[in-house]
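These notes are about the structure you will find just below.
Every protein chain of the complex appears in place save one, which is left out.
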Amino acid sequence: MSGVHAHALHYHGHSPVHRLAPEVKIVAMFAFVAAVIATPTRAVWAFGFLAAVLAVAVGLAEIPMGFFLKRLSIEIPFVIFALAMPFVGQGPYVEVGSLSLSVPGLWGSWNVLAKATLSVGASIVLSATTEVADILSGFDRLRAPRLLTAIAGFMVRYLEVVVSELGRVRTAIAARLGDLSRRREAATLAAVSGTMFIRAYERGERIHQAMLARGYQGVMPAAAAPELPVRWSGMVAWAASAWVVAAAAILTT
Amino acid sequence: MHVPDGFIDAATSVGTGVVAAGGLGVSLRKAARALRDFHVPLAGVTAALIFALQMLNFPVLPGVSGHLMGGALAAILLGPWMGAAVVSVVVIVQALFFADGGVSALGVNVTNIALVTAFVAWPVFRVVLKILPKTRLSAMAAAMASAFVSVLAGSFAFVLEYALGGVGGAPIGTVLGAMTGIHALIGIGEGLITATALGTVLAVRPDLVQGVADVELSGTDTVPTGRAVTTFVLTGLVVAIALVLFVAPFASPHPDGLETVAEETGFASAAQEHPIGGPLADYQVAGVESETVGTIVSGIIGTVIAFAIGLGIVAVSRRRARSA
Partner (left out) sequence: MTALLEVEDLAYTYPDGTEALRGATFSVAEGERVALLGPNGAGKTTLLLALIGIIQASRGVVRVGGVTLEPETYPEVRRRIGIVFQDPDDQLFMPTVWRDVAFGPANLGLDGEEVETRTKEALAAVDMEQQADRAPHHLSGGEARRAAIATVLSMRPDVLVLDEPTSNLDPVGRRELADLLSTLDTTQIVVTHDLPFALRLCPRSIVLNGGRVAADGPTAELLSDTDLMAANRLELPYGFDPGTIAGR
């Protein structure tokens, strides 16, 4: 899966958005997504304006359009099943060629496509301009549960270790057992999952020993203060523009 | 099963967000108290493992593949609280960084994929294990049943959320039928993977498994005979199929809609094999709201009945095994 490599998510740069403190960007993303969700489906014009607001962020972040669209296209297929809605929804119906499509279903498809695209776009701006570790620190400073960010931190750190280990095991299976039917490969992998868990457990123990040896006493040290200045005003203005659009759409629908 | 943005309305998004935050908060607090703190790195590495395993596909139908969700496995291995927390982290990271699941659908996805599965899998596992003889195979059978039920429970939770605030006007019956059909099959795969993985762990390090922490299992270091394995796997499958057969009839008050869906989109082709209609088909009451609730309630009742029957089958086979 292409998404595993964290550095593929990040686009190195020094734009004003890159230089924003991560907690500011996290709040910005959620505020934008909230505005998108709040916008009524039928205010099609509003989504155009929201896309423009997002484009402003992409531009300020100096993210190349090619990179942005590539990330967007990799992730959009998840919404493809939303295309089933016009076929499954209830009446009223509309004739399109030889098909009888549900009108609420069509609006539903539009809703998912528009909102998911904009929301994913916002998260791309976040992950492209902020290293994963910094995003987690941002959540720490926003007072997310410490245990949660600690687990997430370890998960992100050991993801590639686990994935490459799993890859090696799969190679070993292929080398030893040759061409297996999908079903047998799945069965072998299932058994291997158990072994991988045992290794995960033992690694967890060793990591904990290393932590204890360096003075860990049950609480992860607080995230260091951000090296970047924490400036909220620019972000607030940007998010407000999205909300102005959403509010206008709500009031006029 | 990761729901994207725009599939449910804003109110449901916020509501499920509150539920998820609450459930996750409770899980974190209980996990922190119950387990020694070296489980923090363990939880992280396990989360990485579940994330990695979710990327592997297994065949469900020709041309259709499912993947492991992991809630049941995490709960059986780490306990319900840490299990729920671990899978929640996976789901949250997937949504925020990999666009697998909408940011606004975090409440829905965390609830269905992490909380519901872990909190359903754990008691089912413990109950089934309690009534079976204390062997490694019993634990595997219990894992199979609990994983299957957990997947179905997660899909029922989604149908409930869709009934409350779904977008797109699909009739609840159709959604329930399609979701149940697909997830029954995914659930079988999840059950097999969970059972097999657990079997490996029990064979090597049974002390690591929270689900059997207070249970003395025999047969952990012996290789099971082929016949014993077959018995238990078949038992698990019978339970699974019984559940599916009983739920599916309630799911579709509109057989035409289901057939159209199957034709046009090709998904849930398994649904075509299920008998449409059935003894409680006229459970539907006039009025949209009642129909929705009625369908879901009948589905739940059907599941409980089927599960009880499944447990009965298991108990009978246990008595048979003892006298054999």
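Each chain gets a letter, A and B, in the order it is written, and its residues are counted from 1.
As a convention for this text, a residue touches a chain if its C-beta (ideal position, glycine included) is under 8 Å from a C-beta of that chain, and two chains touch if they have at least 3 such contacts.
What you see is a predicted model; the values in this text were computed from it and never measured.
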item	value
Displayed partners of the chain not shown (whole complex)	A
Chain not shown: contacting residue from B:Gly23, B:Pro41 or B:Gly101	B:Pro41
Selected from A:Ile74, A:Leu101 or A:Val161 as touching the chain missing from the view	A:Val161
Among A:Val44, A:Leu83 or A:Ala210, residue touching the chain not depicted	A:Ala210
Those residues of subunit A which, in the complete complex, touch the missing chain	6-7, 131-133, 136, 153-154, 156-158, 160-161, 203, 206-207, 209-217, 221-222, 224-225
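We take it that only the chains that are shown with their structure count from here on.
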item	value
Centroid distance [mean C-alpha coordinates] between subunit B and subunit A, Å	24
Touch list for subunit B against partner subunit A, complex	2, 4-7, 10, 13, 24-25, 28, 31-32, 37-49, 51-53, 55-56, 58-59, 68, 73, 77, 85-86, 88-90, 92-93, 95-104, 167-171, 174-175, 178, 189, 192-193, 196-201, 203-205, 208, 257, 260-261, 264-265, 267
Touching residues (chain side subunit A, partner subunit B) in the complex	1, 3-4, 6, 9, 29-30, 33-34, 36-38, 41, 75-76, 78-79, 81-82, 84-85, 87-90, 102-105, 107-109, 111-116, 118-120, 122-124, 126-127, 132, 135, 145, 147-148, 150-159, 161-163, 166, 182-183, 186-187, 189-198, 200-201, 203-205, 207-208, 211, 218, 220
